[in-house]
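Note that one protein chain of the assembly has been removed; the remaining protein chains are unaltered in position.
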Amino acid sequence: MTVPIDAYLVVGAGLFGIGVIGVLVSRNLIILLMSVELMLNAANLALIAFSRALNLMDGHAFVFLVLTIAAAEASVGLAMVITLYRNHDTVNIDRFSILKW
Amino acid sequence: MFEIVVITVIKVSVVMMAILTGCAYSTWLERKVLARMQNRVGPTYAGPFGLLQPVADGLKIIFKEDLVPKNAEKVMFALAPIVTFVPAILTFAVIPFGADRILFGHHVKMVISDLNIGVLWIFAVTSLGIYGIILAGWSSGSKYSLMGGLRASAQMISYEVSYGLSIIGVIILANTLSLTEIISKQSSDSIWFFENWYIWKQPLGFFLYLTCAIAETNRAPFDMAEAESELVAGYHTEYSSMRFSMFFIAEYANMLAVSSVGAVLFFGGWNGPVLPSILWFLIKVFLFMFFYIWLRATFPRFRYDQLMSFGWKVLFPLALLNTMVTAGFKMIK
Amino acid sequence: MTEYIYLIPILPLIGFLINGLALNRLPKSVVSAVACGSIGLSFVLSVILFFELKALEPSSRVIEQVLFPWISVGSFHVNFAFLLDPLSAIMILVVTGVGFLIHVYSVGYMSHDPGYSRYFAYLNLFTFSMLTLVLADNFLLMFVGWEGVGLCSYLLIGFWFEKKSASDAGKKAFIVNRIGDFGFLIGMFIVFWSVGSLNFNQVSSIAPTVFAFGGTLITAACLLLFVGAIGKSAQIPLYVWLPDAMEGPTPVSALIHAATMVTAGVYMIARTNVLFMLAPDALMVVAVIGAATALFAATIGLVQNDIKRVLAYSTVSQLGYMFLACGVASFSAGIFHLMTHAFFKALLFLGAGSVIHAMSNEQDMRKMGGLKKHLPITFMTFLIATLAISGIPGLSGFFSKDEILWKSFSSQSGHPIFWVIGFITAGLTAFYMFRLVYMTFYGQERMDEKTKSQLHESPKSMTIPLMVLALLAVVGGWVGMPHILGATNYFEDWLSPVFSHGEAVNTHALLSSTADSSMEWLLMFASVALVLVAIYLAYNFYLKKTSLSTAMKEKLSGVHKTLLNKYYVDEFYGAVIVRPIIYFSLFLWKIVDVLIIDGLINGSATVYNDISEFLRQGQSGRVRSYATIFTLGVVVLLAFFMTD
Partner (left out) sequence: MTLDLVIFIISALTAIFGALMMIFQRNPVASVMYMILSLVSQAVLYMQLGALFIGAVLIIVYAGAILVLFLFVIMMLNLRQTEDMDSDSTPISKLAKFLVSGLLFLEMLFVVRGSYFQSSVETGLLSPQIDDFGSVESVAELLFTTYLYPFELTSILLLTAIVGAVVIARKPSNEDPVEILPFDSDDDEFKSAKAAE
């Protein structure tokens, strides 16, 4: 007996949900960024699972592209964290409310 | 099934033993060679030629008191040596150290796991090894350690890029990621047994690999992370006893690992005439180790900014160039 | 060499790009070298191509060069292609040849103008457009050139745009031309709709099979195309822009408003002769309009005092001649007159330009006189051109005009009335042209002292083109001598392959009803006699007894005033067309735009402002609460899709 594909998808969904909670709840900008990465990874897991289920390699290619985007996102995000920290001396996201009015 | 498990367990134990012994005697080798190069004699008292010195060192270090600084992050502090140690050992899982042979009626491959993405495995595991150093530096709660950890992380991120690119040339030539296949492609039946070694086709790649590997293992002249003249002992300043020895062993294990990989990728692995294949492998690894020690005895330490600019402005473009030229030749062929 | 057809239009385009992009950054010598050089090369190429074409069999003298497919949508295919046949060969020779001379002339004429390189850039662009127009192998590409010359005409008329009259004249030309273009476009649509192609050769071969001879559709198409020609070639009722176009620099008037652009209408009708031959009614309209314009403009020309305006009305009148020729199905006569007219009218304008140049930009003939001895070369060349346009035997104008007159009398689709009108016009032409000559070059010097002291013959760069053109004005007509003089009409033979299609569909149109050579002799002598009489009258009125002309003016003051005010046509247009449009526009502006549209926009802006003011309260500025709401949105959307 082997593991049905649905199980992987459920794990992916769970990771995604945790990522969403992380984005909504955490106040640390860095953890928030990591939660976003986690969501991307959850999507990757689902892509790989589908790829296996459909016996198509395309999912792998997509995961590859998603990894690239994750790297780009992390680098830009962290650069912004550094700048924000430099200007506000904190990475608490609730302190950054200059979007208001 | 059972047979495979038994063979694997035996192989793993043998390799583990070999690595630990190798690490221990690497320290002896280093001390001896350094001493000779500096016109000293090195350890002589414990056993003939001081051969029992590693044993004595090990015993001494185990019986020392295990200190944990007051403001350290306890869990991380404990975790760091393990995180450093385990990946160093894991690298050897995919390194073939000899030709296949029949032992006790079984066809045995002289590699623990012949993964067809062996090169990637080495990379993945090596990249995990950084965390040990970073964690150690951060969790110690000491300025020197933190500086060491910071330096190590920046250095490793920087050099890992060139490190990876330096062996792309070999991968392009060999057309595979499996280390066994890379070795078999370098074999030759003629009297010029070294004619197919990739070092001839990839001299620049070899140079880059050598340089980056030293940086990756934090060895002199790139040992910024533990520079004793600036940071006391860098990331493991606060460590003592068994935990310290784990860092110590991990460093030598890492050296052995990169030496083995270098031997596999550029010097035909265990290929060689007359002598048994395992011996050939050991000879090549020994030469690498000797070279490392030699370098340590020869070069002064780089300055941090020199290290960074060398990595990004010299090695990285060269590695790109090497990759492009190799790919170009491959395409023309 | 024939693969280099595309270079002919491209060279001036390159010149335009160089001069236009490097605006005022190049020294004047480079600018003029580029401008004249590009068109000069074009001319050389044209000559070479002409002789290559001549070396071919008459029946195979059609070279099509497809540069690239331009538009290809469904069944609609248009290529960016050039067509070289006897007709377009003549045209490119005229355009590049006369154009080149005028470029050279401009070097001297415009030498002190601050917009020097802009001027030459426009001139080159114009040449490019005109060459595209004449070389186009389909209606659409021709239309591109058509619009291009319109644009350049606008730019060049308004070249001195700081002068209000100049910019107004430019706008007038542009707008009036638009009306004509509209007709041209619709005519083009009808052709495409019925024939399924815009390619000239295909249209020519297919049209006779799809159109009923003399049917409504073909007549409508031809009339609409003719509307375009009317606009471009300044015929009644759309001629009003051409006299105003004299606001542009004089070489421009010579090039655009005499030699090339205005003849585009004639060229277009000749090019589509098959269609017109299929529609005799349309041909008749062309002839009537042409004849009427010829007479009408000539009468106005009698009394104008501005030297360039006289020439402008003369141009309108001569263009009327060309349409008359086309209207009586004698296309080759029309093209022949187009060519000779290009020579002598360009010469006249350039001569006038030389005079204006000498007179320090004075254009009123009443302030001239006696310039003969001050401007000897200008006078000589001008006189030759005047003799040519008047139809003195031996000069080019005589042959072409005579052919038109004879064809309009003898052709099956002609009528003696056309001949009468043309005959009278010829007399009027001779009269007003010699009036011009006498008022300008003879008699007492009426200019003020300052101008008089500065009188000088123009520089070489201006006089040499004059002399070359004078030579052409003399010999240009010798290629098309009438049969009765015992010569061969090379011109007609040369063009006959182009018009053979048209003649095939309407065989009796060209048949002479009175193929009587004695009649032809008679008519020829009559017109020559009339011209001589007219010259004598002009001599009497304006040189010998100037009191006579004033007496005439007094006596016929009503007529004179009408003529002087150009029959009040501009005023009529102003009252009937322009003013209602202005009032309607005012209504649209004050009522529709300001009250209704602006009110709607401002009102909606206010509403949004209020709504935003309200919604703004919901923005806490906290990223996480935004993210929560965002996620809620995702949840709701997902739920929506799942229940679907």
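As written, the chain order gives the labels A, B and C, with residue 1 at the start of each chain.
Operating definition for what follows: a residue touches a chain if its C-beta (ideal position, glycine included) is under 8 Å from a C-beta of that chain, and two chains touch if they have at least 3 such contacts.
Because the structure is a prediction, the values reported are computed rather than measured.
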item	value
Visible contact partners (per top-of-document touch definition) of the missing chain	A, B, C
Selected residue (touches chain absent from view) among B:A18, B:I117 or B:A297	B:I117
Residue numbers in chain A that touch the chain omitted from display	1-11, 13-22, 24-28, 30-31, 33-35, 37-38, 41, 44-45, 48-53, 55, 57-58, 60-61, 63-65, 67-76, 78-83, 85-86, 91-92, 94
Those residues of chain C which, in the complete complex, touch the missing chain	624-625, 628, 631-632, 634-635, 638-639, 642
Where the missing chain touches chain B, by residue	73, 75-76, 79, 115-117, 120-121, 123-124, 126-128, 130-131, 134-135, 137-139, 146, 149-150, 153-154, 156-157, 160, 177
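Heads up, the rule we're going with is that only the chains that are shown with their structure count from here on.
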item	value
Chain A and chain B, separation of their C-alpha mean positions in angstrom	33
Centre-to-centre distance between chain C and chain B (centres being mean Cα positions), rounded to whole Å	87
Approximate Å spacing (C-alpha centroids) for the pair chain A, chain C	70
Two or more partner chains touched - positions in chain C	none
Chain A contact footprint on chain C (complex, rising order)	616, 619-624, 626-628, 631
Touching residues on chain A, where the partner in the complex is chain C	20, 23-25, 27, 93-94, 96-101
